[in-house]
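Here you go, one structure.
Every protein chain except one is present and positioned as in the full complex.
By letter and in written order, the chains are A and B; residue numbering begins at 1 in each of them.
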Amino acid sequence: MDIAESRSQGPATPGPVSAKRPRAHPLVWFVVRRLAAGVAILAAVSVIVFAGTEILPGDAATAILGRDATPEAVAGLRQQLGLDRPVVEQYTSWVAGLLHGEFGQSLTAGVPVSELIGSRIVDSLILAIVASLVMIPLAVALGVVAGCRPGGVLDSAITWTSLGMIAVPEFVIGTVLVLLFAVRLQWLPAVSLLPFDGGPLDVPSVLVLPVATLVIVGVAYIIRMVRAGVVEVMASDYVQMARLNGVVERRVIVRHGLRNALAPTVQVVALTLQWLIGGLFIVEIVFEYPGIGQGLVQAVIARDIPLVQAVAMIIATVYVLITIVADIVVVLLVPKLRTAV
Amino acid sequence: MSAHPLLEVTGLRIELLSGAPIVEELDLSLSAGRIVGIVGESGSGKTTTSLALLGFARPGVRIAGGSIRVAGEELVGRPEAELRRLRGRLVSYVPQDPAAALNPSIRIGDQIREVLRAHSGGGEPAEVSRALERVELPATRDFVRRFPHQLSGGQQQRVAIATALVGRPPLVVMDEPTTGLDVVTQASVLDEIQRLRRELGLAIVYVTHNLAVVSSIADEIAVMYAGRIVESGPAAIVLGSPRHPYTRGLVSSIPDFLTPRELRGIPGIAVGIGGRPPGCTFAPRCDQRRDACEVMPPPLEEIATAHRVRCLEWQRTPPLVLTPSGGASTVTATSPLLEVESLRAAHRSRSGDVVAASDISFSIARGEAVALVGESGSGKTTIGRCICGLHAPDGGRILLGGVELAPRAIERPRQARQQIQIVFQNPYDTLNPRTKIIDEIARPARILRGIGRRESLAVAAMLIEQVSLPQRLAHRFPAELSGGERQRVAIARALAAEPSLLICDEITSALDVSVQATVLELLARLRSELGLALLFISHDLGVVAHVASRALVLESGVVREQGTLGDVLERPQDDYTKRLIAAAPRL
Partner (left out) sequence: MSPATRRLPTWVPRASFAHSWSARIGLALTATVLLIAIFGPFFAPHSPSELASGSYAPPSGAYPFGTDLLGRDVLSRVLWGGRSVVGYAVIATALAYLVGGTIGLVSGYSRSLVDPVLMRLVDILLAIPPFLLLLVLATGLGTTPAVLIIGVAAIHVPGIARIVRAATLEVSVRGYVEAAVARGETTSAILRRQILPNITGTVIADGGPRLTISILLVAGLNYLGIGLQPPAADWALMISENRPGLDIQPWSVALPALLIAMLTIGVNVLADAIARSRGVSVDEELIRR
């Protein structure tokens, strides 16, 4: 994750530094620049996605019609699907379609992709948001507590547990949870059965185990990084100086310590959200949760290329957006970067 | 002097959590309005002591015993919350690196206000203004809203001092407050400190490794070595007639740019925390030692009014003799070895080019020592790098023996690369950590002189001897060597190529003063033995005067003055040179 590269300002000769006006403009430019970079990256990613999915010979037409189809039928379908055009043209029309909201036709279901993924996106979002709301405040709090007293009893306990948790694969944890709570204790459903026209919010018990799985690993992830950030800040010279100046400890921790640990924490949160996107895939499969992750995996297995491409681009866009927002927030939070922009 | 000293430290002992002592048997007293300088080199424990005067110990360190009384209040054994209330009101601290000590995300006005609130419960803008004006900083609204990185080094230090004075403490502890500043700023901050002492009647503990600086402001001096005070007393007496062999060695190692003299460093290495011998800690390096010295650490004896020495043999310490030398030997002008013509060099960065040096012209004759003098940013290092091919100049020529040199080292013929060698400033990254000393030294001999492996190792062994290093270090790795030893290895490595010109880029700036003296002695000896020409780059006038016969004074990439050492130092023509000389601290 790239923090905005700041050029260091040399020792300033005394001169007026106007507080408000010029600062707004460079910041706006900065945001514009980051967004433009994001668009460029997404363009490159789209090339990778397109090329990655279409590498293998034997294309969509053969996949749909099967191996026994006649060459004429295949050729006809190819023409219909526009697969006989040059690759570059296929790519550009695909991208153009994306930008207009036309994601193509699903090969397996035969309906427009947008119909299939609409509700799935919403369901995945709900899962992600609930998991984040539980995970982030809890983990940040624990990380801060551990970081303020490194080496203490609480810190050791927290560090060791998280070291273990972070290593175990989500599907193992998910499976264990299912074994315990769904199979043995029968408290919670093992599989996410949702009503046809409802969503997970109508049947909240469906969310518990998937969220728990994500939270268990995610919390460990965040705690370690927040703790590292806090430890580094609390060991810094200016925190020691505040203590030497006679500032009360609580104020030292909050005003000097945590305030400077804010920027790294924002980065940690961004990384966690990105990690969460990856975690969704597995968790949705373990619990058969009808989210976009499950949809994507099924599409990959079925080699439903348009579906895979569309979902991949959506996920990539969210991913890149998170990075950009995090960069901007960090620049806003850190005066040294803010004034250098 | 009042009957009750403001600061009274008795028997202070500070140790690591494991029990290893850092500071032992420390006694100190200071009255209001006086300045005491605590002087020591690395490993002396002076910084730990300075923090302890506020009742503070770094993580992993413990104040284990003794007493520290400030204005009657005992600090040792006090709970942290109470100490917090006393700090800033009773005693405050000015740190060495203000950039690191100021919170980068809080405006400086707010930082001062926070300390005000912690002590007087105030925090009115008027008080903040007064705090700034006290250290001669502008109290404008604009200035107050700046962040620390928007101030210069000198301004940052003044803010740190202002913060320390806000609670009106009678005692201020300053830990190397001018070390990171250039000489002119340092002089103005020192003036500031003295003015504040006069106007406010402050008692100041000034901790430093620089005897010259402390001699200009301290009333009393306490010299620390390996965790103990080995000599203390009035400044003039400690510096003029030191009785402890260490103090004497220290004073003899300090070069003076106006009266060049022989430097005598102290042989051996400073003792770290783990390796303190049972008796007098200085004994291993002392040439006056007796058997009794190695049995028990000597007590601090008062040998004259207020003059105390920790040495059994202090009466045998010879008086301080500063033999003037003739300075560096001059050389009759023959055809020049190196000529620099209108050299121009710049640093490229994303935000544009910064000109580091422009229109630099000078020459160096065979066997001559020329100095490039200036503060950081003057371009002196860049010029040195251009000459040895590490930096491509933008314009001008460099000629070696009349032949123009290609800008980059790799483009130059082997003979040119062999003739010019460089030694760098930082001894801790100048040697490859994964290469044995002897191999590191042998390599240039192999590459640049084309000799075989066996022969180059023999050459290396000889060079180890020539730079006065013990042979047992030959097969060690750099991590086991001290800073001074590493610098000698770097010199040996440079000499392995048999150069005719040695470029020394601030080679002693990162070393303790006593070690610096030994390295400078070595350099002088090698010069006379080998007829080596030197390009000596430094900001320290004293060191330069000791080594070079001609000098160029640089400021912001431009030559301000050029001439023989005597002319430049005694009869400066240029304003900048005059300011530099006036600001340079002397004993």
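Methods note: a residue touches a chain if its C-beta (ideal position, glycine included) is under 8 Å from a C-beta of that chain, and two chains touch if they have at least 3 such contacts.
Not measured: the values here are computed from a predicted model.
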item	value
Residue, one of B:19, B:60, B:121 or B:318, that touches the chain absent here	B:60
Residue among B:228, B:261, B:307 or B:412 touching the omitted chain	B:412
Omitted-chain contact residue, chosen from B:281, B:425 or B:549	B:425
Per the touch definition above, residue among A:28, A:48, A:111 or A:201 touching the missing chain	A:48
Residue of B:183, B:346 or B:581 in touch with the missing chain, whole complex considered	B:183
Footprint left on chain A by the chain that the document does not show	1-2, 41-42, 44-45, 48-49, 51-56, 163-164, 166-172, 175-176, 178-179, 183, 190, 221, 224-225, 227-228, 268, 271, 274, 277-278, 281-282, 285, 296-297, 299-301, 303, 305, 308, 312, 315-316, 319-320, 323
Residues in chain B touching the chain absent from view	16, 42-43, 60, 153, 176, 179-183, 272-274, 375-376, 388-390, 409-410, 412, 414, 417, 421-422, 424-426, 428-435, 440, 443-444, 447-448, 483, 490, 493, 497, 506, 509-510, 539
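Heads up, the rule we're going with is that only the chains that are shown with their structure count from here on.
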item	value
Computed distance of Cα centres, chain B from chain A, in Å	50
Residue ranges of chain A touching chain B (in the complex, touch as defined)	5, 7-9, 11-14, 16-19, 235-238, 240-249, 251, 255-256, 259-260, 333-336, 339
Touching residues on chain B, where the partner in the complex is chain A	51, 54, 56, 58-59, 80-81, 84-89, 92-93, 95, 97, 100-106, 114-115, 118-119, 138, 142-143, 145-147, 149-153, 155, 163-164, 167, 349-351
